[in-house]
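Supplied in structure tokens, the structure appears directly below.
We show some of the complex, not the whole, and keep each chain where it was.
Residue numbering begins at 1 within each chain, and the chains themselves are lettered A and B in the order written.
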Amino acid sequence: MRIKIINPNTTVSMTKAIEQAGKKFARARTEVFAVNPSIGPESIESFYDEYLSIPGLLEEIIIGDKDEGVDAFIIACFGDPGLLAAREVTKKPVLGIAEAAITTARLIAPNFSIVIPLHRSRRLSEEVVQMHGAKDRCISIRTTDLTVLDFDKNLEKGLNVLEEECKRAVEEDGAECVLLGCAGFVTFVEELQQKLGVPVFDGVSPAVKLAEGLVDMGVETSKALTWSPPEKKVITGFSEILQP
Amino acid sequence: MRIKIINPNTTVSMTKAIEQAGKKFARARTEVFAVNPSIGPESIESFYDEYLSIPGLLEEIIIGDKDEGVDAFIIACFGDPGLLAAREVTKKPVLGIAEAAITTARLIAPNFSIVIPLHRSRRLSEEVVQMHGAKDRCISIRTTDLTVLDFDKNLEKGLNVLEEECKRAVEEDGAECVLLGCAGFVTFVEELQQKLGVPVFDGVSPAVKLAEGLVDMGVETSKALTWSPPEKKVITGFSEILQP
């Protein structure tokens, strides 16, 4: 089974960390590989960034579907950018990492908090929580002063800042599970898990496990109506790949 | 890995069918076994039935946790009876089949209908949909004139009745996915899937796949507060097993 993880930003170091996280709990015969589009923003912190990451992301979905024999896709950004569109262009299962983290958290904890990098991205997280029907289970979203790239550049400082917010989530908000709301946080999971005493997740590992399960079952995205393939039409200014 | 499926009613033929469904997509090294409690109702169609199935169910959870080296539990009744209590008595993941079906449906379809046996059990399904945060995604619950045991006794008639309701769900309600809302329906999945043209699930197979994923990741139920072990106290009139 081949699972393609797409880091929708263009920062290669993050793509590598994500691939590692994806492989961590993958089964022996599951081939996990991560890519990032060649076009798009180097990190995703605003709606603007998010939308500009989607064309490159969709290219990677289509390539994976047509040419790479991919069995399932994972979108590795905690805003789940382009998720609904990705499901239109392939029958293969597509999972967002926010979706995977939230889905998994619900199975093992009565509530959860999400910790994300930058204050400004709070609304992006609120939208994703709402989309996955978890508004009642998400008791807080905590944010920091650091950007996505700050965390990538200074791991130690990042870990400290993150730990502090996670602790507040547990102690002040009553979180019984903490979700790390950035694909770049995969490197911090283990250390935080040990320190916090409640389950801590990133979304990449859960997404891989969910994807394996769907592929095992032979389940594919419903093409009945909403996620049927996009109508044939001219789309100007984008690569051949993106022509429906 | 050992996954214990508990059919919370006492009808052995259903337990066998459930075990088969549980094994269908399980991995080679996953040992799946299904049991039913020796005490409780022979089918579950009312809140009354549901509550009387729970003590026996909880015994099976506790035995599995203490004595059988079980890695994950599945409660195989579409009302997910006793789910929240089961999570209190073991650290091992516990999944309900309604939870598993709904969780999986959300990943591959924009909405779904649930088809259950008896008209009277509608509210049980409404509660379970609400509990799993899927009220916005569940566009209809369809019910029949047949009891759980009717379906067990007359497979052909059952299939016909079920097919009719499933078709109505798709054609009249606009369902893009259909969930079979009874553990006893596992035998009908394949045939209905072929006839309907939209994804059709029972909850047993998805639950096994979700369970495998959680066990692979080493994730356990959060014991922070809500689902911590029940307080030590005297519980009169129940078996030694059920003493906390």
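By definition in this document, a contact is a pair of C-beta atoms (placed from the backbone, for glycine too) under 8 Å apart; a residue touches a chain by one contact, two chains touch by 3 or more.
Everything numeric in this text was worked out from a predicted model, so none of it was measured.
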{"item": "Where 2 copies are displayed, count of copies in the complete assembly", "value": "6"}
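Simple rule for what comes next: only the chains that are shown with their structure count from here on.
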{"item": "Residues on chain A engaged by chain B in the complex (per definition of touch)", "value": "25, 27, 93, 95, 99, 103-104, 106-111, 132-137, 170, 174, 176-177, 197-199, 201, 205-206, 209-210, 212-214, 216-222, 224-227"}
